[in-house]
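All protein chains but one are shown in place.
Labels run A and B following the written order; every chain starts at residue 1.
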Amino acid sequence: MINVKNWDPRLKLTWCLFLVLTALISRNMMLDLVLLLTILITEIITEKSLKRFKVIAILLLIAGSQVLIINLLFGRVGEPVWSWWILTVYNGSLIASLLGFLRICVITISAIQFAYNTDATDIAQMLIKWHIPYRYAMLVPITARFFPVMVNEYHSICDSNSARGVPCDTVMEHIRNLPAAVMPLIYRALRISNDASLSVELRGFGRYETRNFQKTIGLRPFEGIMILFIIMMYISIMLCIMFL
Amino acid sequence: MENELALKRKKIFKTDTKSLIGAVVMGIVFVIACQITGQIDNMLPWGKAGMYLINGSCWAFFTAFITLIYKQPGGIIAAEIEALTSVMYSPLWVAFIFANAVGTIWVSFVASKYDMTKWSHHILAQAGVCILGNCIVTVGMIFILEIPLDVAIIETLILIAVNWIVATVITKLAYDAVLKSGLVK
């Protein structure tokens, strides 16, 4: 198994941006399919499984089916291929839905691949290399740190609500009880962030222009060459799309 | 202390550690709230057709609320945390990067002109958030999801109308409640 986690985040970001931007400018189903297969193959090579994409695949299928239904109901592009009562299905709608589905698959899965393979502190290091002050760059690992804390807080609030018998059986009850779930979370967030910021300031956060991160990132020659190669590939695809 | 008084002085920027970390933590709350409301929308008939009315209102509320509390760059930080994390639950995350940024910048602009004590100030702030934000998301729906133009426009108009009203009400109430709580000075 290739350990992609140790690669420079700039290479991984370039790869992710290449996939996202190419999918965004592409109007070609084949190209999108090739991009999607490329992501899946790289994932299999590096991780030996596609397990990490299981949840997002379900969400993408739901989103894809929504796009398909809307296009079938309201799309009027191309030739009619099937008709029943007031409903007419056009072939253009089917193609558009498929194109949309492939595109969202590429842009979402590539971003998820980047997120899984890149440590939050590496992203902070990358931002520091781009001369972003460390007070701002550090916000990335801080986000990663407080995510589980806030999710736990939310679960405690939910437990508290269900234990108190706050009704949550119907959709209307869910909507009516939203303030009881979200407002305590907002107040907790305010208290937690106050404590956290006082604690970091009193430990010298922001005292100097720089700080010692101990771990630093550096672009290795093969990573630099890969970045150049990906950029050139993107330019070539752009030119092909524009002129062919 | 200067930063604490920024809320009253209609300043646009607040760069102290409290605001930066506050924006991060509140950005996470933004993400959680969007996920909850997204799930609620999915249970509703219009949500199943991709029109997220409650989620959209929640998005507009948090975009304005966080900007009013933490100013800039806190507003953009929280907004982009939501946009980038939404990759886990929305294929339109690319559009959110721009929609959230534009929304928060508009709120900062309004908050720099008004003290945000009146309903009219919040109506104006949410007008920009809902119209600009939803328009950008519409572009995403057309170019990313390949939704037919007429459907996208109708969906957007409905979203703007609902989000504007709902988000204005909850932003005003929640912002006043939080100021009253004394947790934000």
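The rule is simple: a contact is a pair of C-beta atoms (placed from the backbone, for glycine too) under 8 Å apart; a residue touches a chain by one contact, two chains touch by 3 or more.
The working rule: contacts and distances are computed from a predicted model.
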Hidden chain of the complex, named as in its UniProt record, picked from "ATP-binding cassette domain-containing protein", "Putative transcriptional regulator ycf27", "Multicomponent K+:H+ antiporter subunit A" or "4Fe-4S dicluster domain-containing protein": "ATP-binding cassette domain-containing protein"
Given A:Lys5, A:Arg76 or A:Arg191, the one touching the chain that is not displayed: A:Arg191
Option touching the unshown chain, where A:Ser49, A:Ser65, A:Ser83 or A:Asn152 are the choices: A:Asn152
Chain not shown: contacting residue from A:Ala180, A:Leu219 or A:Met238: A:Ala180
Selected from A:Phe74, A:Tyr116, A:Tyr136 or A:Phe205 as touching the chain missing from the view: A:Phe205
Touching residues (missing chain, whole complex) on chain A: 120-121, 141-142, 144-145, 148-149, 152-153, 156-157, 159-165, 167, 169, 179-180, 182-184, 187-188, 191-192, 195-208, 210-214
Absent chain, residues of chain B that touch it: 1, 4-5, 18, 173, 176-177, 180-183, 185
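The rule is simple: only the chains that are shown with their structure count from here on.
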Length of the line joining the C-alpha centres of chain A and chain B, rounded to whole Å: 19
Contact footprint of chain A on chain B as seen in their complex: 16-18, 20-22, 24-29, 32-33, 36-37, 40, 43-44, 48-50, 54, 73, 77, 81, 87-91, 93-94, 143-148, 150-151, 174, 177-178, 181, 183-184
Contact set on chain A toward chain B in their complex: 20, 24, 56, 59-60, 63, 66-67, 69-71, 74-77, 93, 96-97, 99-100, 103-104, 107-108, 111-112, 115, 135-136, 139, 142-143, 146-147, 150-151, 154, 171, 174-175, 178, 181-183, 185-187, 189-194, 196-198, 200-201, 205-206
